[in-house]
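One protein chain is absent from this view; the other protein chains keep their places.
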Amino acid sequence: MKLEAWGHATALDQRVIGRIATADCPATRRQDAVLLLHGDDRVSRGDVEGYQALLTPLPVLPTWARGMAAMRAVEGLEYLEPGDVVLLTPAGFVRVLYRRRSDQNFLLVAENCNSYCLMCSQPPRPSHDIARVHEHVRLIDLIDPETRELGLTGGEPTLLRDHFLKLIEHCKSRLPRTALHVLTNGRLFFYRKFAQRLGAIAHPDLMLGIPLYSDVDCEHDYVVQATRAFDQTVIGLYHLARYEVPVEIRVVLHRQTYRRLPALAEFIARNFPFAAQVALMGLEVTGLTLAHPDELWIDPAEYQDELKAAAEHLHAAGLHVRLYNHQLCVLDRCLWRFTVRSISDWKREYLPCCESCSLRHECGGVFATSHGRHSAHISPFGRIDDGERDSPRPRPSGSSGAPKVADGAYSRDRTPL
Amino acid sequence: MTIPLTQLAAPRTGPARFRGRDAFRSGSPYYLLPFRFERFSTDEVLLVNEAGEHIFLPADDFARLTSHELRPDDDAYLDLKGKHFLADSESLVPLELLAVKARTKRAHLQGFTKLHIFVVTLRCEHTCQYCQVSRVTQDRHRFDMTEATARKAVAFAFRAPAERIKIEFQGGEPLLNFDRIVQIVREAKALAGATGRQVDFVVASNIALLTDDMLDFFREEGVSLSISLDGPAFIHNANRPRPGGNSYEVTVLNLAKARTILGAERVAALMTTTRLSLDHPREIVDEYARQGFHAIFLRSLSPYGFALKTARRIAYETDRFLSFYAAGLDRVIELNRGGYHLVEVYAQLLLRRILTPYATGYVDLQSPAGAGIGVAVYNYDGDVYASDEGRMLAEMGDTRFRLGNLHRNSYAEVFGGEWLRELVESSCIESLPGCSDCVFQPWCGADPVFNYATQGDIVGHRPDSDFHHRNAFVFRHLLERYRSDEATRRVIWSWVRGTPSDELFPEAKT
Partner (left out) sequence: MPQDSLPWAQVESETELTLTFDAAVYSLEALQRACYWLTERCYVYIETLPDEQIRARLVLKNSADSLRGLAGEFGNRVLDEKLRRQINAETQGIRDVIVAQAFAEADIEDSREADYNEDPEDIGRR
């Protein structure tokens, strides 16, 4: 599934963000809408007044559409449905910003970053992030308020500083029933007041996903390629806890991080017992990883001992553990209960041998984006008898598993004083 | 498969330029963070830091650590750094983390006195051989708490700033003054409601005199029961004579009734250990399992039956208790591994201190001691004591631990007086001889009343102290068990979490 495509723009002199609609969209909602025109639609000019733009796979616009703001010859996006939101640029670029059907919508609100992780899947680019903030505000206005979950990512979203706070506030006001999951390195929360202001917004269902790659500063700083990042992140975590902002600690597992994983698990249990959950994540071989894949990629079958020790320790100590991006056949069976089908639907795929696997529908598959790198130990399960089968439990498909604050995962009496 | 860190290749530079590990190492020599140590065996040293985190080091690594010869790429170096035993940057972050953790561990001190013991009567119809206080008598006037005394005691209890307090009814046999219990529960709830606080209730009783009306009242008001069960009938009845000699049988009968009406989670049992008990650890543990209890407290012998102020430690008694404890604990672990969830309460407390960052308030093992500041005892006659054992000493003629009287002294005089202050200062183990350098210090505590009763002064002399020997043994023993095998480790975590092992580790094969 593609989220981006190129086409030909006509009469489009500025970037347009609009909600996908069909020709029966009421006139009052058309100024926010982009009409998706399929080849066989029977419409006329009268049906299409008032839309921000047309979007169509047709190579040539119908005559009645001439002169209208439009994007034509766009292939691969026919799946779009009313309620989805797209970006159209004068250069002919189309990006799908939001899909109503998906459980994993992310807003990319920043392309700059103050870290440079060895395995960054979204490499930073110099960009005028602040100039684009109004577009994210517009997008939030267009998102369906019944959306259950929304993510904020980058680059590093907190570099937007007060604009970041504004976006959180805007989500609270426009999407009060939507859980908000922000991916951030947390370093700017070293400044107490930044954490205080975020806490003061009191978003009803916010979680920050913050990576920590080691129990020691030198190792963490090496992985994120930034001096003092560890110290800043650790203090940031404490400030966030102080102001009761729920936090998920994330660890990407690769050749440079797996060795001290059990030590990191103990470190998290003793120093951050207030963490709402701990996410242990398989590597996506994309982005900066491609510059040095052999230094980072390791077959997950090779780190099962460390992973088991870490996950079991965290779980025993009372933390919620989630395992993302791992295939069931590669994992030790006792880890299955922690797995989540986390790979986004649009980048998830299965190998040919998975066709016959009896657990395929419960397994998250592999990254389509990982350039063919996956475990050498992927193999299908035959029929599993009921007696053997007390796990894995079926999980809601595509869910990132972020728990709501109310489920007790984040317990007040565990905050540091 | 692990690869030593030094052999992992530095990433190649290219359009993406990465710096190697060296660029992120401190380069400064390391300095020690505060810790205490003890040689655990000939080859290993146990280290414990200010936050109560521990690490075992081979003896030669320990020697290199203290002579500053460890190198930044030694595994031991990184382990020690991650656990806050050494640091090498100018950053204050390790100190800050230690401070937060040290503070978290002491959170139980907030709120002042949380456990309030009300001795509603001294009368009792049992004549347990180890009891120092009860009187077998019909004379209600002499040995029952009056309404006025109870009212004053409730008012005192709520003077403590704690958001949540616990009221425990003791005696004699508290059920013999049931009307007083009713009054106290009602007045305490009213006062709690008026001041926006919470109160829990527990009645420590032999339950021989339990009636349906009493149980109905307890159920309505959410009162818990703590009953006495010393073991199987031959031990229990020998320890706890009563008219008819049937304490065990009556207990079991009324236990079933209490569980039915109150719910099993509101009925717990406590044992008292006698010399007879010491020969039968397995039978006692098995009895608790047979009666369906999921917690057992293998309590040590009480010293209060011996002559007061005896300076000589009765060594063989403590050693016999420690064998009893080890055997009892083994049996408890065995039952857990067989699928029956049973927690040994003392081990659970100590293991929570060792394995988690959380505070655990336990008045008999904390620093400063809980006497007066964690627990207060309101006797039937209005006298206020710093601990239940302090009250027992008074019944035997020594009122050293009386803090005052409800009818004659103000709250400030009782809880703000010089004597309580001295008690607190003398029970801060950070500065007591023998405790100040002890490796177990962050996990341990003081019992000045015990010291006074067995050695003649509240500070006590550690080398001869049963309290010290018992706790040092149990800490060592628990650490050994934790390190012994995975199955035992899982049992231990099931205790720490208070969750049955098969729920916590459904995939595990024991």
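The first chain written gets the first letter, and so on, giving A and B; residue counts start at 1 in each chain.
Please note the rule applied: a residue touches a chain if its C-beta (ideal position, glycine included) is under 8 Å from a C-beta of that chain, and two chains touch if they have at least 3 such contacts.
Computed from a prediction, not measured in an experiment: that's the story for all the values here.
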item: Full-complex contact with the absent chain, from B:241, B:417 or B:434; value: B:434
item: Touching the absent chain when the full complex is considered, from B:92, B:148 or B:508; value: B:92
item: Sole residue of B:33, B:128, B:375 or B:491 that reaches the chain not shown, by the stated touch rule; value: B:33
item: Among A:4, A:78, A:162 or A:349, residue touching the chain not depicted; value: A:162
item: Residues belonging to subunit B that touch the chain removed from view; value: 31-37, 39, 50, 66, 92, 95-96, 98-100, 102-103, 106, 433-434, 437, 461-464
item: Touch list for subunit A against the chain that is not drawn; value: 113-116, 124, 159, 161-162, 187-188, 190-194, 226, 228, 232, 235, 239
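The working rule: only the chains that are shown with their structure count from here on.
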item: For the subunit A and subunit B complex, residues of the former touching the latter; value: 116, 118, 123, 214-219, 221-222, 225, 227-228, 230-231, 234-235, 238, 255-256, 259-260, 263-264, 266-267, 269-271, 273, 288, 291-292, 294-295, 302, 306, 312, 315-318, 333-334, 336-337, 390-391, 414, 416-417
item: Of subunit B, residues touching subunit A in the complex; value: 1-3, 5, 8-12, 14-16, 18-21, 23-26, 51, 53, 72, 78-79, 81-83, 89, 91, 93, 96-97, 100-101, 103-104, 107, 355-358, 490, 493, 496-497, 504-508
